[in-house]
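Quick one: the structure is below, and I'll ask about it shortly.
A single protein chain has been omitted from the complex, and every remaining protein chain is retained in its original position.
The chains carry the letters A, B and C, assigned in the order they are written, with residues numbered from 1 in each.
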Amino acid sequence: MSFPVLPVILLAPLAAALVLVFVPKDEHKLIKSVAAIGTFVSMALSFYVYFGYDQTLGGLQYVIRHDWIQDLGVTFFLAVDGISLPMLLLTNLIGFSAIFASWNIGTRPREFFILLLVLITGVMGTFIAHDLFIFLLFYEVVVIPIYIMVVIWGSSKRVTKEYAAMKLTIYLLIGSGFLLVGVIALFTKSISILGAPDMSFSALAIAGSQLSAFDQKWLFALLLFGFGSLISMWPFHSWSPDGYAGAPTAVSMIHAGVLKKIGGYGLIKVAVVTLPVGAHFWAPWMAVLGIAGVAYAAFGALAQKDLKYVVGYSSVSHMGYVMIAVACLDVIGLNGAVANMFAHGVMAALFFSMIGFIYEKTHTRWIPDMGGLAHQTPKLAVGFMMAAMASLGLPGLISFMPEFTIFVSAFDNYGGLAVIGIAGIIITALYVLRAGANTLFGPPRTEYDHLEDIKGVELVPLVVLGTVLVVGGLLPSLLFDMINSGVVPLHAEISNVLQLGGNL
Amino acid sequence: MLVEFALHHAWLVPLLPALAFLIIVFLARPWPKLSAFISVGGMATACFFATLAAYGVFTNHQYTEHPLVYAARWLTLGLPGMPELQINVGVQLDPTSAMMLFMVSFIATFIQLYSVGYMKGDPGFSVFFSYLSLFAASMLLLVISSNLLQMFIAWELVGLCSYLLIGFYSHKISAREAAKKAFVTCRVADFGLLLGILGLVITFGTLDLVELSERVANFREYTTFGTMTLLAILVFIGPIAKSGQFPLHVWLPDAMEGPTPVSALIHAATMVVAGVYLVGRMLFLFHEVPVAMDLVAITGAFTALFAATIAITQREIKRILAYSTVSQLGYMMLALGVGSLTAGMFHMWTHAFFKALMFLGAGSVLHALHHKADVWEMGGLVKKMPITSWTFVIGGLAIAGIPPFAGFWSKDEILVVTLNGGHYILYAMAAFTAFLTAFYMWRLIFLAFYGEEKPENHPHESPWTMCVPLIVLAAGAMTVGLLGTPWNNIWAEWIFFGEAHHSGEIAWGAMISSAVIAVAGIYLAYTLYLKDKEKVKVKALAERYKSLYNLSFNKYYIDEMYLWFNHTMVDGSAKLFYLFDIYVVDGIVNGLGGFGKLSGEGLRVLQTGRLQNYALVFFLGVLAIAVLMVFAGPSTASLVLGGVM
Amino acid sequence: MPFDTSLLSIEMLTAALGLAVLILGIISPASAKKGLGWITVIGLLGVSGAAIGFWGTQGSVYSGMYLVDNYATFWKLTFLVAAVLVVLGSMRYVDNLGGQTEYYSTLIFATLGMMVMASAGDFITLFMGLELMTISFIILVCFRKNESKSVEAGIKYILLASMSSAVLLYGLSLIYGLTGSINIYEVGRIVAMNPVSPALILGVVMLLAGFGFKISAVPFHMWSPDVYEGAPTPVTAFLAVGSKAASLAILLRVFVAALPGIWEHWAMVVAILAGVTIIVGNLVAIPQDNIKRLLAYSSIAQAGYILVGLVTATEAGIKGVMFYAFLYVFATLGAFTVATYFYNITGSDKIKDYAGLSQRSPLMAVVMLVAMLSMAGIPPLAGFVGKFYLFTTIVDNYLWLAFIGLIMSMVSVYYYLRVALVMYRDEPADSTPIKVSSPVAITLVVTMLVTLIIGVYPGPLSEVVNAAAHSFFLQ
Partner (left out) sequence: MLTISLTHYVVLSAILFSIGLFGVLSKKNAISVLICIELMLNAVNINLIAFSKYITPNEFIGQIFAIFVITVAAAEVGVGLAIIIAIYRNKLSVNLDEFDWLKW
């Protein structure tokens, strides 16, 4: 690998942020363009990587590895495989659109975009790091920028933005605290097994799978709590709706779109692979919590009147599907989990960007105050409905096949339990259509006649994400083959361990 | 040659309308005429190919045994050796699908042509046509699917389009709600269907229809009879909603909120028959499970009767037609339920023509009367709009089942197979339904087209784009039934399940009786609605059986029940969950946070600022540590005591 | 035997520097007094240069009274760097005081005391260093002798400090009485050989109390918030950094070198102390509204974290302590320097007055944020790595402590973020931009960069610390 493409992808937004530090603070256009360029570079390159990745070869590719901390066995280890690559791509897609979704930011734009770029970098880092320590470095980078962005540019509705921000931050940090304990314990144990400290995922996987069943169980519980609270696993989800409601559009997009997914990603790439026995032990619980999340959050969303809360709860419910899928611990399930994370990412980001525009134009997100917007702002309506349809899992849009695969494997493994989860699609259809219909359709309101439709760069999120939404729906193999190439070896490891280490 | 091409490129048929949709959406939208042209043109071409393909299929008999299948990999999950799931998209051509292909494209073409006139001047003109194209495309995709999942996808897309089209006048609250109702109702049923599909994948490991049918045929290798029953029933739930069977028929009458061509499209050719088609396709599954078959048959018969009893009291012209559709669909289900793919498909075929005809006719009427829908406010239209009226009458004869019109043959076929199957009760129900059908349909005709004119109406004949389809379809409604006359039943040789069961002797009894029933129905309608100008008898009857009348007029209050359920049960529990979330789940979180703060405040107070308090704390600390040391350390306790001594 | 006095050269240089600055302060005209700050800085830098020269030398003077090894040298460097940064950050402050230049010399002597502590080989040296440092600090604490808060802080500090040193001394005397030696390593050998006696336990308890006072471990922490608040802010900074670090240095020396024999007796107690310190420090910090008090409590919590490293009394533990102490120096100094400078400009320590700092002076705001988050242990800042090192040592046997530590560190984010909230969200009361003077700017940038770099690329530092910790056991 002559050209270090991954570091460039990682650093491009950071570089843009650095440039922004020296841009005068009232050159709004310039600031935004710089940010856009930075993210565009990353996006273009990650497309290049995505399609340059050799699926038949599989495994880690575009590897960058340097010694970092000798005595902790940490190496600066960047690489991509079939699981991290979709996530990387997703991050950049959303990051790029997020820049444009927040194009009309008027107050203190320079700080906003600097923070946004840092945020994007951090998220990317978690997905391409294959050393647990580096992973953790990036894992929490994102928390503080988000806090600051929410308190400055957020909006107070049911709860104040300060409350929402603090809740979101502390909740996730406490979660990661537990995670950290688990990781440190795992690390110290791994030293005695490996003989030398080594924090790369692969090494930890080897060590972890040799741990006693008991150790694996309690360690996995810690990791599950850590990652679970990030992926808003029921009942550790309550930060999510408030947080999204409080956050500015771009943050909601990135948080719901990709940040959450770090939880699922970590759960698969770290927790499950490293502690298969533990995973096997906790799988039923994960499934139950996942199902609970699906049904519970779906009903929660049904009761909402604030658009962002609707989507907030719906994202909790969708992540429930991911939990079930992970709990299945088989190839199809894991495929579905990763694919669903990707699909939901695109969908949620589009949803939030559209809601952001609606809020920007009508200054309300309160559904009863709206109606008939489709007549004043048709393009906006199209985007909104696309997101809505994707969210209820309409075939032909990206989120159908992932959900279907999840259902297959869930139905196979958990039978009756899964049925409840699958029933969620009915409620989903109910609240999504209700929100869409009451916002966009019905008699147009005169007070919104002055609104002008999204135009120019405002269309970027709709175009970018919408395209992915449709293409991914019509040609799911583009996504699934990639994921499959990553999941199959991973699952092979797990099943080996589970067969050998029969000490369940 | 060209036929060969059509046969092996049948995917063009759905593709063309799809392309039309894309072109209109992205390019042609600003120019209505162009959009219309693209849409109709695309549809017509598709129809052309479909015709060729159908011809190809019907001309060589091998396809009746071995359907022509070609598919491409769409998605693979897992590796060989491990539980792997491969999903193909492809084309499966056999007489059934070929017939559907032709029928759908043919009718869709004329409906689109008709819409050109009907929708003239509507602001959403081109958008409407793009929707129509997409609708047709997805329906055609559904028809040619070689894979159950592919079918499901098309199925859902059809649902989406119906949502868009029913809600086309989205500024009307009623339209909006009707669209939502349609989608959600179908969603509920799709849940069952989806479960069924999942079950099939998991049990049989494939979704390709052909493979599936083979594996199902000897299902005992894979699963138990119980599972099979469950699967069959689950799969049947989907069609219940899509084809408006009881109790999920509620969305269908409301679907009238859409523009009339849409109603025609939905009710005649496409959406609703999708359910019947699916059951027909999956007949190999139901066939293994007698229980499921009976379920289908009973549902069908009951729905037919049930809808008919509602239809007799409705006032809105399109509503009457809608319920008649529900009832006719019941017939088809009944036919499939008693195991005769032939009869079911045949009725679907004829029904498509005369029902489309009648809807378009109704549309033409509404168009003329500026959307005045109540049949009681019409009358004597025959003088002002002859084409519409006469074609409508033909349709009426067809649906009532007067020989030799199309409806007669198919309905007769159904009655015969029901009778031969020995389902006497079902036969009685079906026969009675036939009587009611004839009655309410002619009630509509007499009220709307005959009798004295209403002065306030100024009807006028519709433009040619609307009349041509009427005429064509009317011709169809007269003739298409002749394919399946008992004398030379070509139909039964093409489309059948199992082996071509062809009843040798002609069931004269059934034939005559059904004809008589139809005539009786019409005569009753005539006496009640045309002969006595004042309609005294009717009013008297309505008074006499007030409760029954209301029951029927209010559709047995089923919508109200659903509404109640939705509001109290669903929304109620939603509220409940939400409150729980805020006050319990969130309450715990905030509680913990508050606890932290409070303890902080509490400890803070200890910091009195008095130097000597600090000193005191210091020494208390020393003591505490000393005690700790004694008890935390391993053997210190004994050691201290020993040391002191 | 012959003494290799060259081993003492660093201390001698420092002492000389202190005296020189003192005399210069007296003789130089008022106009020239400003220069003294720079002289101090340069001098200290020179000394640290010399100290770096000592890296790797291993030896002892006066039959083990005075030890020179990487361990000591590392600590000395830490103190010197801290002193340099404090001086840089406080020049403006001293000028405001009206050029009382004894400040600098006293500060240098305090540093000297710390250095002596770092390489103390027996109880007398230990005591001397400790008192030299303490007394210098007492003087510094009530340096603004006309300001009653400052003086009150002073009297609280001197009374409690001398009391605690009395307790410490009593403990030392007991241990001397039981072992008949005051040489730390020799005591270690004797203790290891003989059975445990209750008197020894008592001695250990008193040592723990004495040192616990200095590093402000709960329940011996009560003085620190008051003194920190009352003292001149730069002094507070040095107090929080230097005296704590030095006391840790000697604490490790005594407990790991002299008392490992009865490790199992004090390990659990230290663990509990650490846990309580972490909890109390973080919880009480939550309701604070004065930035110095908030930092005081957070530094109490930090002491708790550092104590964690002592629990196992292993090389890894020592390493963790040193690593954490080093980065703690930078984080704390960063925060306090901002506080100092802000006080110079606005004359307020109230958190609510920090409103809109991010717009008045982005640099100050960002440094404050980075420093605090590093203390909270948020990656990719140094604090995270430090905590990682510390908790790896105890996670196996003291899992509960690991839980307390990591969860509470996340809780601490709560009150750090409240400061961030004020600095970043609120609109400033008066939006006049704050011009950061160059020496302060240097301090701020240095502290921030070090915190960031150690956080992202801790490799080199960990190597150095390894060597230092290793040399600990070579005496």
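Just so it is clear, contacts are C-beta pairs under 8 Å (C-beta built on N, C-alpha and C of every residue); 3 or more make two chains touch, one makes a residue touch a chain.
Since this is a predicted model, take the numbers as computed values, not measurements.
S.K.: Going by the touch rule at the top, give the shown chains the omitted chain contacts.
M.R.: When the full complex is considered, the omitted chain touches B, C.
S.K.: Which residue, C:24, C:182, C:291 or C:422, contacts the hidden chain when the whole complex is considered?
M.R.: Only one of C:24, C:182, C:291 or C:422 touches the chain omitted from view, namely C:182.
S.K.: Using the touch definition up top, pick the residue from C:153, C:262 or C:355 that touches the left-out chain.
M.R.: In the full complex, the listed residue that touches the missing chain is C:153.
S.K.: Among C:50, C:124 or C:453, single out the residue that touches the unshown chain.
M.R.: C:124
S.K.: Consider the whole complex, including the chain that is not shown, and state which of C:11, C:69 or C:229 touches that chain.
M.R.: That would be C:229, which touches the missing chain.
S.K.: Can you list, in ascending order, the chain B residues touching the missing chain?
M.R.: 604-605, 607-612, 615-616, 619
S.K.: Even though one chain is hidden, which residues of chain C still touch it in the full complex?
M.R.: 123-124, 127-128, 131, 135, 138-139, 142, 145-146, 148-149, 151-156, 158-159, 162-163, 166-167, 169-170, 173-174, 176-177, 180-182, 225-227, 229-230, 293
The rule is short, and it goes like this: only the chains that are shown with their structure count from here on.
S.K.: Going by the average position of its CA atoms, which chain sits the greatest distance from chain B?
M.R.: C
S.K.: Distance-wise, how many Å sit between the C-alpha centres of chain A and chain B, to the nearest whole number?
M.R.: The computed centroid separation for chain A versus chain B comes out at 35 Å.
S.K.: Multi-chain contacts in chain B: which residues touch at least two other chains?
M.R.: Residues: none.
S.K.: Two-or-more-chain contact residues of chain A, please, as numbers and ranges.
M.R.: Only 170 qualify.
S.K.: Hey, which residues of chain A end up touching chain B in the complex?
M.R.: Residues in contact with chain B: 167, 170-171, 235, 237-239, 242, 296, 299-300, 302-304, 330-332, 335, 372, 374-375, 389, 392, 394-396, 400-401, 404-405, 407-408, 411-412, 419, 422-423, 425-427, 429-430, 433-434, 437, 440-444, 476-477, 480-481, 484, 488, 491.
S.K.: So in the complex, which bits of chain C are touching chain A?
M.R.: 358, 369, 373, 378-380, 384-385, 388-389, 391-392, 395-396, 399, 402-403, 406-407, 409-411, 413-414, 417, 420-421, 424-425, 455-459, 462-463, 466
S.K.: Touching chain B in the complex: which residues of chain C?
M.R.: 155-156, 159-160, 163-164, 167, 196-199, 201-202, 204-206, 208-209, 212-213, 218-220, 222-223, 225-226, 262, 264-266, 268-269, 272-273, 280, 283-288, 411, 414
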